[in-house]
Structures are given as structure tokens and as C-alpha cells.
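Note that one protein chain is taken out, while the other chains of the complex remain in position.
The block that comes next holds subunit A.
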Amino acid sequence: MKKILSLFLLVWLVAFSLLYVTKTIESSEGYGGDNTVTIYNWGDYIDPALIKKFEKETGLKVIYQTFDSNEAMMTKIAQGGTTFDVAVPSEYAISKMKEEGLLLPIDHAKIPNLRYIDERFLNLSFDPGNRYSIPYFWGTVGIVYNPALLGGKEITSWNDLWDPSFKNEILLVDGAREIIGMALNSLHYSLNDTNKTHLQQAKQKLDALTPNVKAIVGDEIKMLLANEEAAIGIVWSGDAAEIMWENERLDYVIPEEGTNLWFDNMVIPKTAKNIDGAHQFINFMLDPENAAQNAEYVGYSTPNKKALEYLPKEIVEDERFYPSEQLANKLEVYENLGKSMLAYYNELFLQFKMHRK
């Protein structure tokens, strides 16, 4: 008993002294005052060289912290306690954070570079007038597939997935909006459809897909597809870029029936202390040269029109990540459907999961 107790005390002592040491080091390096900006972003979602450049240009210190889900990020911001000056949530999280009063309005006068953003990506339903959010990256939901494993078969549309020869080859991402949306799109309905007959049709169509579905998984989908555990995956384009980076045999396609268009956006959460610095950072990231450098590093699509001029041709002309206007017109942003409709989507998705082969 005595030994255990002293062991515990030792662990505590070491932990506390380390905490103290980091605090002293941080303050001696100038962290923790008005001259820092804390960025709260997804992992590996910014070119570190840009952070250095920003620090050099402004004299501000950047503290960079990462999260791996919108929910985790929102919980941490809602709790307060930690200072975050800029965060990068997805669009559905922004509507929620707005409702809960977790965001501070953005002063457009302090962000002159906003003029470089493509108008297509401004003033969207989740944040009219961009009062609280500025687009950071965007992308689509589509199909990653492995032509080699499918005997050279090509996939161009959602409806191709119902091909009986793809038995047990499809991995779906575990998201009700994404998967029900896919079924709605395959029936040429809007993926914001709230007509219950249409939704029931979509559910029935999904049930018919069951023999082809190997599993419905979360983030593991990237690893499973890169390891060729299955030949087809329904994923976000950002994940697709990452998977194709790992395994070059895979290809990504935006289905011709249309699909979802999503955004990650920079916001200033209510926990911000250095609001001026936050504006400076957002403006810095919107600078076309910086945005281009960032897009090249991260591999996602930039909403910055001017930045496209600084990007290599093979990236800008890659229709998988910068779709042609004709296809772009078929992309839809998720609208906030309200709690009970969202519950209905989830209920249908749950029923689809329970549908056995």
C-alpha cells in the first residue's frame, strides 16, 4: 500500500513539475500574452511554413492546436477555459455554433483579402453574408475506387455502385447525411429533400445496395481503402486525396448525378482573446500566394479565385478536385434541416444499417 501511494505521489510530482517547466518556457518565449494567436485546426491542415511566415510578418506568436472532429472542437470551445482565437469548423458545425452563441462576428473591414474569394463560396445558407465565417477549403463527397481490383471497370455515377459484380466491395462512411444524400442523388432528388416519400424511396434503394456493402466505418476508411481491403469507398474528397497519396492505384470521381459540396471555414470563437490577431491571421491566409501555397501543401481545393493563378496547372485542371462548371452546378451544400428532420434521416440510416444481407 505504501509503495503504491509513493508511486502515485511520484507520478503526480513529475507531472506537476513538467507542467511548471512548460509554463515557464512558454512565458519566456513570449507565449501567453497579447502577442499570441491560438489557432485551433484539423490535424495536418496547414503548411507549417506559412505559420513561420505569419510570425515573421506580424511579430505575433502562433500557438497551433489540432482537433479530429467537429464535435470534439465544439465541446472544447463551449466549455471555455482554453483560449482559441481562430478555429476551422465545417459548415454544419457553424450553424450549430451560431445557434449556441459560440462565435464572434467577423469585421470584414479588417479582411481586405476577402475580395479574392470566389463568389460561389460566399453568402451561403449556413452563414448568410459571411458574418461569422470565412471559407478555408472546400470539397465534395464522391467515390474512391481501385480500377485494378475491379478488372478495369470504370465508375462515373452513383448508380454504377448498384452493379451486382461489386458484391462486398463497397465501404461507406458512417454519416447519415452523406449516405442518405447519395441515395437521394442517385434518384435525382436533392440531398436536402424533406419529402418523406422520397426519403423512403432512398432508404429502399439503399437496402438494395446492402449485398455490395462490406462495412460502414468511420475514419478507418482511409486506412482500409489504402490497404486495398475493399475496392470502392464513399468518402470526402479531402480524405480521397489523402488515400490516393498513400496508394496511387486509386482514383477519385465526382458522380455525375451531383453530390454534396462542403466547406471548412475560419471562425473566431467566443473564447478569443486576441481578436485583432485573429483577423490578421484570417486575412493572411486569404492572401492569394499564401492560399496557393497552403492548397498545394494540404491537397484540398481552395476557394480563393486569385490563388488558382499561383497553383500549378495540373492541380487547377484536375476536374476531380476542381470540377468543371457544368458539374459544379450539380453540387449542393447541406442545409440545416432542423432537428426532427435530421433525426428522421438518422432513423432511416439506422434502419439501413440493420438491414441484413
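Keep in mind that, in the parts below, a residue touches a chain if its C-beta (ideal position, glycine included) is under 8 Å from a C-beta of that chain, and two chains touch if they have at least 3 such contacts; residues count from 1.
Everything below uses one rule, namely that contacts and distances are computed from a predicted model.
Per its UniProt entry, the chain excluded from the display bears the name "Spermidine/putrescine transport system permease protein PotB", taken from "Transporter", "Signal transduction histidine-protein kinase/phosphatase MprB", "Spermidine/putrescine transport system permease protein PotB" or "Methionine synthase". Of A:Glu55, A:Asp207, A:Glu229 or A:Glu335, it is A:Glu229 that touches the chain left out of the display.
Considering the full assembly, A:Glu71 is the residue among A:Asp44, A:Glu57, A:Glu71 or A:Glu246 that touches the omitted chain.
Checked against the full complex, the one of A:Asp118, A:Asp174 or A:Asp251 touching the unshown chain is A:Asp174.
Contacts to the hidden chain, counted on subunit A, fall at residues 71, 168, 171, 174, 176, 214-218, 220, 223-224, 227-229, 339-340, 342-343, 346-347, 350-351, 353-354, 356.
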